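So, subunit A:
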Amino acid sequence: MERKEFLGRVRQAMSTADLPLRSEVAPGALLGDLRIDNLLDRFVERATDVNCAVKVIEATDALDHVISIMREYGADEYLGWADSQMPIPGIGAGLIANGFSPRPFEVPSEDRLHHQSAYYDLVVGVTGADGGLAESGSMVLIHGVNRSRMASLIPEVHVALLPASMIVESLSHWAASRPESLTASVNLVVITGPSRTGDIEMHLTQGVHGPRHVHVLVLKDR
Partner candidate 1 sequence: MTIEPVTFLGRVKRDRESGVVIPVSEAARRMSAYRVAASVDFPLMEEMRDRAREVRLHTLANLDKYLAQFASQVEANGGQVHWAADGDEANAIIRQIADDNDVRTVVKSKSMVTEEIDLNESLEAAGLSIVETDLGEFIVQLSGDKPSHIIAPVLHKTRYDIGELFAAKLDRGFSTDPAELTQMAREHLRREFLTADMGISGCNMAIADTGTVVLVTNEGNGRLTTTAPRIHVTVMGMERIVPTFGDASAVLEVLARAGTGQRLSVYTNFVSGSRRHGDPDGPDAFHVVILDNGRSRTLGGQEAEILACIRCGACLNICPVYREVGGHAYGFTYPGPIGAVVTPSLKGLDEWHELPYASTLCGACVEACPVRIDIPKMLLTLRSRAATDGHLPGWLTFAIGRYATAATHPRQFRLLLKAGGVVGSMMARDGWISKAPSHGANWTGARDLPQPAKQPFHARWKARHGA
Partner candidate 2 sequence: MPLSWFQMAVQLFVTCLVDSFFPEVGEATVDVLESAGETVEFPADQTCCGQPAYNVGLRDDARKMAAHTLDVLDATDGPIVLPSGSCTDMIVHHIPELMAGDPRRAAQAERVAGRTRELSQFLVDDLGLETVGPGCGDCSVAYHPSCHGLRNLNLRTQAESLLDHTEGVQRVELPDAENCCGFGGLFSVEMPEVSVAMMETKLKNVEASGAAILVGGDVSCLMHLGGGLHRNDSAVTVKHFAEILAGRLDNAHDD
């Protein structure tokens, strides 16, 4: 069906629609009092609630923490965002200097299957996070150039570096204050804990398609 004809049918229907009273303008986000005294504390509490492993650390210790997580899982490779996209410099370089090797994150269109098949058994992904949502314990990741979507999606373990200063109250607050984050790239994802399912007898199981473990390293403000 053509667009014009389709929308004509919709318009026709709207003229007889039995709808309760409604606002004339789109109401937008609701920003009420969420009773949050301290954004960082609330974020840590809520991210822990959804089974993230959360640590609040000095930025200068970040590399050591990433390394220790990688060793915990016996990983010697990782898929990560480019160093330039991480909230602090030197993580990628530091990992390489410590003997870990980065997997290429570029998936060229002409050789997609070959590159993606190599992701099959990835253990660790390392990314930054562009925001934190205190109320739900979520992280916001804006994807784009040098920011692999797969890094937070395909490995068993996702390690994310989140600057404490980037934590806001809630998704509503993010949407209201950062509307441009949707148009900055073609993909933004809000991650709230490790991949999970309750599909089998409502038994909560982690790690269905996405990471089984999510480590959040919250970088303290200077």
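Per the selection procedure, all candidates are chains of the complex that A comes from, given by their letters.
By our rule, a residue touches a chain if its C-beta (ideal position, glycine included) is under 8 Å from a C-beta of that chain, and two chains touch if they have at least 3 such contacts; residues count from 1.
The structure presented is a predicted model; accordingly, all values stated were derived computationally and were not measured.
Student: Check 1 or 2 against subunit A and report the one that touches it in the complex.
Tutor: 1
Student: Once bound in the complex, which stretches of subunit A touch candidate 1?
Tutor: Touching candidate 1 from subunit A are residues 1-3, 5-7, 9-20, 22-30, 32-35, 46, 50, 105-107, 109, 112-113, 116-117, 119-120, 133, 135-138, 143-150, 153-154, 170-172, 174-176, 179, 182-183, 185-203, 205, 207-211.
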